[in-house]
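Heads up, the thing below is written out as structure tokens.
Missing here is one protein chain; the remaining ones are kept as they sit in the complex.
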Amino acid sequence: MTIDRRQLLRLAGAAGLGTGLLAGCTASEEGSAIASGPIDLKLWTHDPGYATYFTGAASDPDLVGGSPWTYAVDVTSIAPADIVSRLVNQAVAARPLPNLAGLVIDQFPRVMRAGIAQNLFVDLTSLTEPLGDQLLKTQPYTVDGKVYAIESDNSVSVMYYRADLFAELGIPADVATWEELLGIGAEVAAETGQAIGMVSNGDNGAIVNGFAQMLLQRGGNLYDADGELTVLSDESIEVLALMAEGVRSGALLSITDPYGGAAAAALKDSKLIATVMPNWYKVYGLEANVPDQAGVWRARTIPAFAAGGHIASTMGGTAFAVLKGQAETDAAVDFLQRTYLTPEGQLARYGAGAYLPTLVDLYDTPEFQQITDPYLGDQRILEVYGAGANDMPVFYQAAGASVLRDSLGGPLLRAIHGQADPEEALREGLRAYERQAPA
Amino acid sequence: MSTATAARRPRSDTHKWAPYAFISPFFILFTLFMLVPIGAGFYLSLTDWAGLGSPEYIGFANYTRLLQDPSYGAALVNTAIYTVFALAVVLPASLLIAQALNTRGLKLRDFFRLTYFMPVVLSPIIIALIFGLIFDGEYGLLNAVLEALFGFGGVSWLTDPFWARTVVVVLVLWRWTGYLTIFFLAGMQAVPRELHEAAEVDGAGPVRRFFSITLPQLRPVTAFIAVTMLVNTAQIFEEPFLLTQGGPGESTLSLSMFIYRAAFQRQELGYAAAAGVVMFIIVFALGRAGSSALGVGRTR
Partner (left out) sequence: MTATAASTDKAAPRSTPRRARTTVRPARIGLYLTLSLLVAIYLAPLVWALSSSLKDRSDIFSFPPRLWPEPATLDNYANLLSGHPFWNWMLMSTGVAGVSTVAVVFLCSLAGYGFAKFEFKGKRILFDVMFSSLAIPFAVIVVPLFILVAKLGLAHPLFALVVPWVAPAFGIFMMRQYVEQSIPDEILDAARIDGCSEFRIYWTVVLPLLRPALGALAVWSFLGAYNNLLWPLVLVSEPEFYTVPLGIQALFGAEGRQYDLVLAGSVLAAIPAIAVFILLRKQLVSGLTAGAVKS
């Protein structure tokens, strides 16, 4: 439906006739949609990388050359949680809204209930459906079978490690399993106090995200494809026990905030010498905090769990949604499609902020394969990410996820610190969740 | 008193309606932005509403859900802890400091008084940021100092439930003690000196004078401060919101945060409104009971 009108409009715009008439027709339902010509898109995001990418893309002929609109993008930087709050608040108050909004993955569940996504955003299923399985990470942004936002970054979790210190400490770079790595990590911690990984003990979001990252790798999940809770499983108990053991032995370092000052200091002091994190952490965690350690870091796929699972995981990500019912809506959909769902767009997006493609075929193309990363010692980095992307678990979420996060946070933290039995902690969190999850 | 003598004089017509005109702005705003919201809040609390679309009437379901919600329980308990602490520790602490500042012949009294008062002029967000810097569990100043002094600096200030609550409470103590001190100090300075001198002549020591003269004379101030602190701490928001986001888990979550989170982070306006109504009943009842028991705000 949306695509039909959009294509019609584009056709009309390209032909240069009938635009006025069509615009007149749509005016009654969406406040005189602008069908072509110069257009100003307002965009909210928390991440300066997207600001760079979209502003650049707006005037890149390779990306938007064929569009009936000529774009300019006006970016407003807002913290992730506030973006959703303010979208809803502004909609309630009938105050100005942006045309495009970047929704961080763990904030998206907030719009999955009570028809908020349906009320606010354009259904983008018609853009994603033709791409089929080629397009990754649509599941987390699906409500009642419809996709409301398009992921920016595949967020493949890999293991980053200090190649220099690994060599110095005699840690092999190709350790096969977590169990093995934690064993080595315990020895290292006992000897030098250095840690080969971190867990967050800060806010509930960070705690649960860190746990989920390991759980996904192990083959578990918080929710299944139907939005049913699957937190309590043998996998989650195993993962939690493993994390607790790592923290106890010192192999895993507890850090309040994996992106904040404490992590920066741990990296700077070479106290944290390896960590499993998604690709974006290289930019926001490593490069931002310890630029002087360029060249000594490397990436590899994550050591597997002895009992099975994947060699990669995923955590985080930001998807863009188009606000519906505005004069700029059609233009914004077109802009998002051109910049996000085309190979050229995805390559340019990598260039702007090292965001990994969501089109799975692209990892094997020469354009991506030949990319090297100077911060990672000129490693051909897409080989690692590509291997990860090919074995990446699918992440599902549901409307109750933000309540789940707050219910699980405390019990998980206690289990990770060895103050509670893993299974008991999970059950306690679930009890709390069941008693307060919105109907 | 004075007003009574004024009332006996003959008056023009304008004198009759003038006071109503003078106080009317308050009552207009009070009605519009306080009474109407309270009423609307009660109505909202009977609905399920995300803000978009129309509210769905669900009776008292939000209230029964509140009763079972462990987060709400946690928020109530935490807020009660903050409040009880504010009344049981901050109040006596500021009384003691005031007593110290009231020492006769004390030099630099104004300097001390103003320094202690300063935190309250700063935005809570600034204070929370600074305390975050100091109490960081890994690299905070406090742990570093403890490490240097005692060789032990591994307290997880913000990530251990007990310590996190303690830090919030310390923040309350730091922020409010000096503020309350100036009230007590002003109250003490208003105690007629003759009372003390007479008691001294009767052979009463400083401790007895404190309990038999100063304290009773401070009753009105204490009452006023107690009620102010009750209402202020009951709605504590910024400190836990910025310092710990209510964590670890929900161990520092306050009632205000619970309401904010339900309404603006989870888009459950009806549920948030119900939590607000319950909070209103509790705080208002306590506040009024406290006020009338202690006689706050009356002149005659």
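By written order: A and B. Residues from 1 in each chain.
The definition used in the following text is that a contact is a pair of C-beta atoms (placed from the backbone, for glycine too) under 8 Å apart; a residue touches a chain by one contact, two chains touch by 3 or more.
Quick caveat, the model's predicted, so the values are computed rather than measured.
Student: Looking at B:L66, B:A86, B:V172 or B:L269, which residue reaches the missing chain?
Tutor: That would be B:L269, which touches the missing chain.
Student: Which listed residue (B:I126, B:A198, B:L215 or B:A293) would be found touching the missing chain in the intact complex?
Tutor: With B:I126, B:A198, B:L215 or B:A293 as choices, the missing chain is touched by B:I126.
Student: Among B:Y63, B:F117 or B:F210, choose the residue that contacts the chain missing from this document, as touch is defined above.
Tutor: Going through B:Y63, B:F117 or B:F210 one by one, B:F117 is the residue touching the chain not shown.
Student: One chain isn't shown here. Among A:A33, A:A58, A:I78 or A:A299, which residue touches it?
Tutor: Missing-chain contact among the listed residues: A:I78.
Student: Hey, which chain B residues sit against the chain that's not shown?
Tutor: 2-7, 9, 12, 14-16, 18-23, 25-27, 29-30, 32-34, 36-38, 40-41, 44, 51, 97, 100-101, 103-106, 108-109, 111-119, 121-127, 129-134, 136, 138-141, 144-145, 148, 174, 178, 182-183, 185-187, 189-190, 193, 220-221, 224-225, 227-228, 230-231, 234-235, 237-238, 242, 255-256, 259-260, 263-264, 269, 272-273, 276-277, 279-280, 283-284, 287-288, 291, 296-299
Student: Extract the touching residues of chain A with respect to the undisplayed chain.
Tutor: 46, 76-82, 86, 89-90, 92-96, 257, 259-262, 264-265, 268-269, 284, 288-290
Everything that follows uses one rule, which is that only the chains that are shown with their structure count from here on.
Student: Please compute the C-alpha centroid of chain A, do the same for chain B, then give the distance between them in whole Å.
Tutor: Once rounded, the distance between the two centres reads 40 Å.
Student: Which bits of chain A are touching chain B when the two form their complex?
Tutor: Result: residues 81, 84-85, 88-89, 91-92, 110-111, 113-116, 119-120, 201-204, 207, 254-256, 261-262, 265-266, 402-403, 406-407, 409-411, 413-414, 431-432, 435-436, 438-439 of chain A touch chain B.
Student: In the complex of these two chains, what residues of chain B are touching chain A?
Tutor: On the chain B side, the touching residues are 48-53, 61, 65, 68-72, 136-139, 156, 158-159, 161, 244-251, 264-268, 271.
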